[in-house]
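For this depiction, one protein chain was excluded, whereas all remaining protein chains were kept in their positions.
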Amino acid sequence: MLNKEELIRYNRQIILPDFGVEGQEKLKKASVLVIGAGGLGAPNLMYLAAAGIGRIGIIDFDEVSLSNLHRQVLFKTSEIGQSKAEVAKGRLSELNPTIDFVTFNSPITSSNALDIINDYDVVVDGSDNLPTRYLVNDACFFLGKPLVYGAIFRFEGQVSVFNLIDEKGLKGPNYRDLFPTPPPPELVPSCTEGGVIGVLPGIIGSMQANEVIKVVTGIGETLTGRLFLFDALDMTSRTLNVKHQPSNPLTGDHPELTELIDYEAFCSGSDEGRQIVEISPRTLMEKMAKGSPFILDVREDYEYEISNIGGVLIPLNQLNDRLGEIPNNEEVVVMCKTGGRSKKAIDLLFKSGFKDLVNLKGGILAWRHEIDPTLKVY
Amino acid sequence: MLNKEELIRYNRQIILPDFGVEGQEKLKKASVLVIGAGGLGAPNLMYLAAAGIGRIGIIDFDEVSLSNLHRQVLFKTSEIGQSKAEVAKGRLSELNPTIDFVTFNSPITSSNALDIINDYDVVVDGSDNLPTRYLVNDACFFLGKPLVYGAIFRFEGQVSVFNLIDEKGLKGPNYRDLFPTPPPPELVPSCTEGGVIGVLPGIIGSMQANEVIKVVTGIGETLTGRLFLFDALDMTSRTLNVKHQPSNPLTGDHPELTELIDYEAFCSGSDEGRQIVEISPRTLMEKMAKGSPFILDVREDYEYEISNIGGVLIPLNQLNDRLGEIPNNEEVVVMCKTGGRSKKAIDLLFKSGFKDLVNLKGGILAWRHEIDPTLKVY
Amino acid sequence: MDITVTAFGIAKDIIKNKEVIISLPSDRSVGALRSLLSNKYPEFEKLASLKFAVNADYVEDGHELKAGDEVVLIPPVSGG
Partner (left out) sequence: MDITVTAFGIAKDIIKNKEVIISLPSDRSVGALRSLLSNKYPEFEKLASLKFAVNADYVEDGHELKAGDEVVLIPPVSGG
């Protein structure tokens, strides 16, 4: 089934003990969906394409930005502003033109997840937010697809394999056995908020690709039933044994989840159950056409310098000291780059007594997309 | 010292605790030499360039080949036959055009190692053979340069940091504290001979880049005095404490090494001290012009099909069973792709009583380079 | 009885250390340790739903701790 060129391309792994032509043919017949073409996605995609996975799905709705490039090594500086999924496909096809790549330029949601995932043998979670992680976990559980999980924070990473069916036909633990319910969002910082050392996703994403290869070929021992924790600061690691938990709403004593839910709401559940009001760029523009809403931009000075929509600049970390500059008798529209930091700012303002707070959904990136494409991306 | 664009590009690591603008400026001021732009070199180079190391040296005399591409993810299929160092520089400049790249398209040897290494702050060993590993270790020791070591075999990897000077001014252990003398070459298989799972250098090389960043910025704890062992098959790892050994010929009780030696000879020391006779492609061609030397090609069928110089084909693993096909009354020139497997074949033939054995130096790749550039590369 | 708790991720920020030693009173359950941590570090209350691992195994709140046990706390991490 492998042609001559493939025998040469994959020779170094074909000659491995227990791998052989048979292992390579399993990779060729396999299909893998990589969710997120960012920090974790890059090494996953490069090494899975290089290894000869027959069909690779790439899902990412985001565009390349300058602050991605310290860790998202698939992209060129000249590709800033272009679709990550499309750029990735182009680059990977140059590495291995024998692979069939399929791209999805839209977010994975409760409405499309089952349809998309159903077409693949194995799923890789390289996403960058908790709602997507719970969504992908639940969808893979309902469809019985093995899920290779990876996540990063500052200098630390986690890897595991979920839903894998063992030789006795039993399905392994999943994400909800590790983390049954999400903590409040402010305790789950993204890379944008908490920072990340650029090489960490290289280590963790490569480990995920390695698990995919073991799941597909059946060689070695995967991380099913184990959570691997890694600290790049001191190169220590730790492996925890994970079992099915009685409290798991999918597989536990009271399995109450039977279909996908609203994961944004599930993960945003703040202490008081308070919902943050959001405004779309278009509605904000209409407001601006009629009057002068107070727009609070909580990004950093240098971000504001690159592009802004005329808001008042108070960087998030100065907000507490500069509350006096914000009116408390009118609506305040809070904005940042993508809508994450502005939510934090709204939480802080709410606790300080401000009431009429609105979040610009999707931040300046959404504004650029919907209103003003001439704004500079970063 | 960092401009606005750099503050954005590196923002996600600048906001890390203990990293800051100061950490980023240290990276910018630093220079790192990466020895080998292959499996380990690729992630090292990508993540060091992405992280903002100011000047990066790339040393590799080899050309891209098809069987590299299952693990050497820096390259395109269309770049087969081109210089690895040059191709790497081009690709990395697209990722981060602010970095100053310096390429060396020749092997590192006892004559040039000190001059080359002296220009860099930190050295990364991503080489693929033992003579180079001992050479680089000794040269870094003599120059007092920290060396970030990584090596791979099948599913296993090793990482450490050598020669690092601690806060008390004491120099850490080096490679010769781990492995004072090399075992016979047949017990140290390369990736070509022993095979390697493609994603393994992704994991190990990224860990090396992480150590470089810690060495340069001073954050976290490096692997100085520790050897990190990793097994991708079961995701277990182990860290061994390494101390200065009395037997180390550089730093031990009887430091007898005071300059670089002949590392090929040091590492080839076979049981009987027997030297393998080698022939250059040009001399072989002259021989062929005068008569018909017996040329034994020990590559695989599919390699022979792609390109050959008319030798008799007996793949290495069939050699023992087909000794009768080889004349024992005349000189036998043994060849393979790069000259490694043919040496093994000569050892085997020697033990079976053959005497007049000559190795084609550099294999068919050297032949293509010196004699016939129309041969197809693989 | 003293118990060493190792924290990962944001839990490390909350207890301001990678490791902290907690003195357990007569009640030696994981649930009791959870309450002690919440008293000592108010922010910790927000992580109340999280699981503990003891000697490399995930455990429930009723699990009784022994001297020398190593407790690990791992909050979810979202970055990619």
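List of remarks:
Every chain is named by a letter (A, B and C) in the order it is written, and numbering of its residues begins at 1.
The working rule: a residue touches a chain if its C-beta (ideal position, glycine included) is under 8 Å from a C-beta of that chain, and two chains touch if they have at least 3 such contacts.
Bear in mind the structure is a predicted one, so any value in this text is a computation, not a measurement.
Among the displayed chains, contact with the absent chain in the complete complex occurs for B.
Among B:31, B:93, B:110 or B:158, only B:158 touches the chain that is left out of the view. One of B:31, B:93 or B:129 touches the chain omitted from the figure, and that residue is B:129.
Here one chain is not drawn; of B:201, B:281, B:315 or B:363, the residue touching it is B:201. In the complete complex, the residue from B:31, B:77 or B:239 that touches the missing chain is B:239. Mapped onto chain B, the footprint of the missing chain covers residues 36, 38-41, 126-130, 133, 150-153, 156-158, 177-184, 187-191, 194, 196, 201, 227, 229, 231, 238-243, 245-246.
By definition in this document, only the chains that are shown with their structure count from here on.
Mean C-alpha positions place chain A and chain C at a centre distance of 27 Å. Centroid to centroid, with C-alpha atoms defining each point, chain A and chain B lie 35 Å apart.
Residue positions of chain A touching 2 or more other chains, listed in rising order: 191, 194, 196, 239. The residues of chain C never reach two or more other chains; the list is empty.
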